[in-house]
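Following: one structure in structure tokens, then a few remarks.
Missing here is one protein chain; the remaining ones are kept as they sit in the complex.
Per-chain numbering from 1; labels A, B and C assigned in written order.
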Amino acid sequence: MKRYIRTDLALELKEDLPEQGLIDGVKIFTKNYKDEDIKETVIEVVNKKGEMMLGKPVGTYVTIESKSLREGDDSINKSFMQILHQNLAKMIGKADKILVIGLGNRAITPDSLGPLVIDNLYVTRHLINEGLVKEDKELSALAPGVMAQTGIETSVIIKSVCDKIKPDVVIAIDALAAREPDRLNSTIQICDTGINPGAGVGNNRAKLDKKTLGIKVIAIGVPTVISVPAIVYQSVEGMVNVLRSGRCNDNIEKRGNEKNKNKETGEENGKWIDYEEDERLEHFTDAEKYEIACNLLEPDLAAMFVTPKNIDEAVKKVSYTISEAINGFLNYKRT
Amino acid sequence: MKRYIRTDLALELKEDLPEQGLIDGVKIFTKNYKDEDIKETVIEVVNKKGEMMLGKPVGTYVTIESKSLREGDDSINKSFMQILHQNLAKMIGKADKILVIGLGNRAITPDSLGPLVIDNLYVTRHLINEGLVKEDKELSALAPGVMAQTGIETSVIIKSVCDKIKPDVVIAIDALAAREPDRLNSTIQICDTGINPGAGVGNNRAKLDKKTLGIKVIAIGVPTVISVPAIVYQSVEGMVNVLRSGRCNDNIEKRGNEKNKNKETGEENGKWIDYEEDERLEHFTDAEKYEIACNLLEPDLAAMFVTPKNIDEAVKKVSYTISEAINGFLNYKRT
Amino acid sequence: MKRYIRTDLALELKEDLPEQGLIDGVKIFTKNYKDEDIKETVIEVVNKKGEMMLGKPVGTYVTIESKSLREGDDSINKSFMQILHQNLAKMIGKADKILVIGLGNRAITPDSLGPLVIDNLYVTRHLINEGLVKEDKELSALAPGVMAQTGIETSVIIKSVCDKIKPDVVIAIDALAAREPDRLNSTIQICDTGINPGAGVGNNRAKLDKKTLGIKVIAIGVPTVISVPAIVYQSVEGMVNVLRSGRCNDNIEKRGNEKNKNKETGEENGKWIDYEEDERLEHFTDAEKYEIACNLLEPDLAAMFVTPKNIDEAVKKVSYTISEAINGFLNYKRT
Partner (left out) sequence: MKRYIRTDLALELKEDLPEQGLIDGVKIFTKNYKDEDIKETVIEVVNKKGEMMLGKPVGTYVTIESKSLREGDDSINKSFMQILHQNLAKMIGKADKILVIGLGNRAITPDSLGPLVIDNLYVTRHLINEGLVKEDKELSALAPGVMAQTGIETSVIIKSVCDKIKPDVVIAIDALAAREPDRLNSTIQICDTGINPGAGVGNNRAKLDKKTLGIKVIAIGVPTVISVPAIVYQSVEGMVNVLRSGRCNDNIEKRGNEKNKNKETGEENGKWIDYEEDERLEHFTDAEKYEIACNLLEPDLAAMFVTPKNIDEAVKKVSYTISEAINGFLNYKRT
């Protein structure tokens, strides 16, 4: 169990579940689109028991994964976009007036996903209201900024506008944090339960859901960062494993770069780790490992994050895919 | 009278007034800060008669001008900033809760002034609400985007948020259109009457004033573009003057700027234009000249504007000056 | 003849030619790709006589036009891109080592086309040199900046690098000026004669051709601005036509676009212009009209340009199309 490490992905939380946990609270379906190397996982939390197991409210969490999302040489990934569109269409159902909210801070690259999606939407609400176009679905959009930019709780801005323009459904887009580096910018999560506090790159405290807004909230999230504690936790865990296996020296030898090998110590496993010690190290619980990780961090690191070097380009690419999946609700795009 | 040419500057409208118009409807005060080469003009529209004369509602319009605004080699112009701050302070008076609205479209350089100002504000509303800082004035901010981006009338978003957070005063910042090229990015206009529809680079139709928001609205505007019809009007007007003076050939030779010189000299000033013709050309009214200008334009030009080559840099520079003038309301900035 | 108005497009220069000029100096072929609403014009200047007629050196000038270039809702226009690629392929021939130069100033939106194209190229020179990939064509790229940014003649930087890395061909990309508003961001010109001085948005004085670099130079240009004198010239010309036709009042009423209709109708077309005057106005030569236009301009306008409101988005879209056309030379893109 890695529950102590921050992740916003239901998919990663699922990995912490014991086998039996899945039986009657959480249902999981997976589907592989082989030609496109795209994987879709649907996690359904069906009752309170599932909520407790997974740590996420009752609802549907769809994860679509493909490295091609960030790596494709075209500017958008059409197959991925269509799978995303179909899943959105299923969750939106018959709702006609869609308000898209781009959460996050445009000035912080890995947090700029939401505003970038808004930049490429074809909004139609004003055109429909003025009788200039005919569409089944009506799109409007807002990138409200984050509280550090506005001084106003993001949820307050969104609720104000919702109360006035009364959309049928809100789609909220945000950058998320993941645990696993290879999920960054390659995974999109959609869920119908809104966005929980504390998500994303910033400390976005807005709770946006049916309860707070009075409107169904579909959240689209993409992990763009890993928190520094998550990295350190993994290294502490790795360290514990190294110590536990008593194979540190071997490990070092294999990479061929060691400088201070104590060749004279005849023992198989190195002189300094023996079986008894291993026994003791097993007593590190996950909680302890997490606490160690946090204690190891200098306070300055709290304001930092780990992100890929190509984050600027990757976020743009992913944002285009999401924009086009939403623009897919417009008739004129289909003809 | 050039009233047919679009300008958002009271200062330029004033130039159209006949001398006597100023007597009892519009009062004008000017002040030169010689050391800094800054000029301040206060235009007060005092009654209905003034409104009709100037074409602007009753209120105070302060214009601060200096080429150093766009040209200074430091990133902000401190003297200009302080004069701007003092004028803002006068208009704001005892209002404590200030909501700053950055109007305009961030993706169109000459229209990005408002959002850029917001980017550099030190908002404090959330910090004060959480008891983290003490300030006399409370700053919050919003860059709502334009209707083409959101599908929502900008005024609807702003009114929604105002109704919820109830500021004492709104400061709205927008890019304007001027007539005179040398006013671009060198002039800031502040007024206490809000922002009228149709202003700015975009077709921002939001009427933001005391009447629509229920809150006093102070507008800060900076001309960043000239409309194509304004340029063409000027050239038509110039053409008419050339014909009228009958000195086209001389003009070409000397590149002088004279307009009505030497009417009495008759035929020797050009082989092809004589005195009688001049008489007839005087029949062009301003309305006709404007109509000619509009007829001359190809429809594609309607979606274009005239802007300086260095607009990206100039808009950033001006936005810093405005941000700092507003940040000047915070105590921690003064100590 | 409009030869006094600045244009960088051979296509617009061609419009100035008298019919007979085409006979033995300039050859023109046009082709319409009907499904895609794309028009291709090939202008071949075959000898000195053609050079004098067109004002462009001996060589081939291909113009590809389509409004879909700037307006398509996908991020790139595939058909346009393929036609562009085929034309480039023809000009490049068997040259294998390609150096792409992105001319222009990244900080001035309409001048940023060249650097933006470079941003999206897949350069391979270093990978091929290190034996990491195999390709028939080798791509390298440079965005040298403009002289106002570097203090160095752009041609000096490019020649220095060419002398060192010895490419077989240089592709130089630059923003151009056009006369006609509807050509902005909808037209791409390719030629095999290099880039002439004075082209583009900035005062790019670099002469880049076989003679200066010792290497064949293919230029790709896209008009992104119209100069202010071009706009004013057009309005002066329009004014002269209005006066000449003596139909100003009617014009205002009907908003027609007619130019020389009904000269014989005399007085009834307007109270203030009669036939004699018309005679005299015909004495305006093109040179005089251009001089008038320049005299009409305030000096500040010289540093300005006319550009569409959506220039930021349009330049990005066009740059992607060009990048992909060049990336098309890589094998891995074709498989």
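General observations
To be clear about the criterion, contacts are C-beta pairs under 8 Å (C-beta built on N, C-alpha and C of every residue); 3 or more make two chains touch, one makes a residue touch a chain.
No experiment lies behind these values; they were computed from the predicted model shown.
Between the chain not shown and the residues A:Asn77, A:Thr307 or A:Thr321, the one that touches is A:Thr307. If you put the hidden chain back, the residue from C:Val123, C:Ala177, C:Leu208 or C:Met304 that touches it is C:Val123.
Across the entire complex, the residue among C:Glu36, C:Glu51, C:Asp96 or C:Glu153 in touch with the chain not shown is C:Glu153.
Considering C:Gly25, C:Gly145 or C:Pro308, the position touching the chain not shown turns out to be C:Gly145 (whole complex).
Where chain A meets the chain that is not shown, the touching residues are 107-109, 111, 180-182, 184, 201-202, 226, 228, 231-232, 234-236, 238-239, 242-243, 248, 251-252, 255, 257-260, 262, 271-273, 277, 280-281, 283-285, 287-288, 291-298, 300-301, 303-313. Touch with the hidden chain on the side of chain C covers residues 107, 118-119, 123-127, 138-145, 147-153, 156-157, 159-161, 163-165.
Please note the rule applied: only the chains that are shown with their structure count from here on.
Our note on geometry: chain B versus chain C, Cα centroid distance of 33 Å, whole angstroms. Centres computed as Cα averages put chain A at a distance of 45 Å from chain B.
Multi-chain contact residues, meaning those touching two or more other chains, do not occur anywhere in chain C.
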